[in-house]
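With one protein chain held back, the other chains of the complex are shown just where they sit.
Here is chain A:
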Amino acid sequence: MTSRIVAVLNQKGGVGKTTTTVNLAHALARMGKKITVIDFDPQSHLAVALGVVSKQQTGIDEIMLGHATFTQQQIPVRENLNLIVAGPRLQEIEQLRESGSHRGDLLRKALAPGTDDRDLIFIDCPPSSGILVANALFAAEELLVPMTSDYLALQGLSHLMGTIKKFEAVLNKKYRLQIVMSRYIPTRRLSKDVVSTLKKYFPQQILATPVRETAALAECPSFGKTVFEYRPGWRSAKDFEALAGDFLAGRMM
């Protein structure tokens, strides 16, 4: 079995990358899938959202630097759900400046061995488009792009698509790209217009269930809980359950 490696990315900040990673991953784990999530942001929000706060804990940083293995660095955080934290040296990697070396390839190499028993690996990317995101683009076969439904998000997506196409050209691969509508406000007319614009360019690539903006989702990271623990059965838990179903079945808008 080989695992699907999915980069959750959007260089725009605060669009819901971490929220999507945490809750989609937990939803899938609850369905019995074996999931590993990688906190690929030196801000470590993913770990915090899952209730892991140790600053000393090493993680993906040491794997990329060749000092640890994927298997060693996984922390079981929920049933079927493992976490690899960012680690204190991820920041350093982002600032690596030795020209000539293949700095873009560190994560891909780090993930090459030992990932086979996982169904899915999610990489929660930072809100930038620097070397870490390049590493994620090298390593992943699939991209999951959380999108808010406002105008500037479309602008940001245009930029992101330019970057993705360049990587596709150079790496000679074609990503499977899926968009998830996040922080969705159904009562706003602009939301619908953004979605219909997106549908034009991404037919059969927008996951069927939009995740709505709710207070519960904004609150749960501070308790280190996923929405299934913080507000089981509530609207947002149902959104993510449905989203996980869409993700597995390939159900699109």
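What we mean here is this: a contact is a pair of C-beta atoms (placed from the backbone, for glycine too) under 8 Å apart; a residue touches a chain by one contact, two chains touch by 3 or more; residues count from 1.
Throughout what follows, contacts and distances are computed from a predicted model.
Peer 1: Could you tell me which of "L-lactate dehydrogenase complex protein LldF", "STAS domain-containing protein", "Putative ABC transport system ATP-binding protein" or "3-ketoacyl-CoA thiolase" is the UniProt name of the chain missing from the displayed complex?
Peer 2: For the chain not displayed, UniProt's protein name is "STAS domain-containing protein".
Peer 1: Can you tell me which of A:K34, A:R78, A:R103 or A:K238 touches the chain that was removed from the display?
Peer 2: Among A:K34, A:R78, A:R103 or A:K238, only A:R103 touches the chain that is not shown.
Peer 1: Among A:I131, A:A208 or A:A242, choose the residue that contacts the chain missing from this document, as touch is defined above.
Peer 2: Checking the options A:I131, A:A208 or A:A242, the one contacting the hidden chain is A:I131.
Peer 1: Please pick, from A:I5, A:I84, A:A140 or A:L157, the residue that touches the omitted chain in the full complex.
Peer 2: Checking the options A:I5, A:I84, A:A140 or A:L157, the one contacting the hidden chain is A:L157.
Peer 1: What does the interface between chain A and the hidden chain look like in terms of residue numbers?
Peer 2: These residues touch the chain not displayed: 11, 97, 99, 102-105, 129-131, 133-134, 151, 154-155, 157-159, 161-163, 165-172, 174, 189-190, 193-194, 196-198, 200-201.
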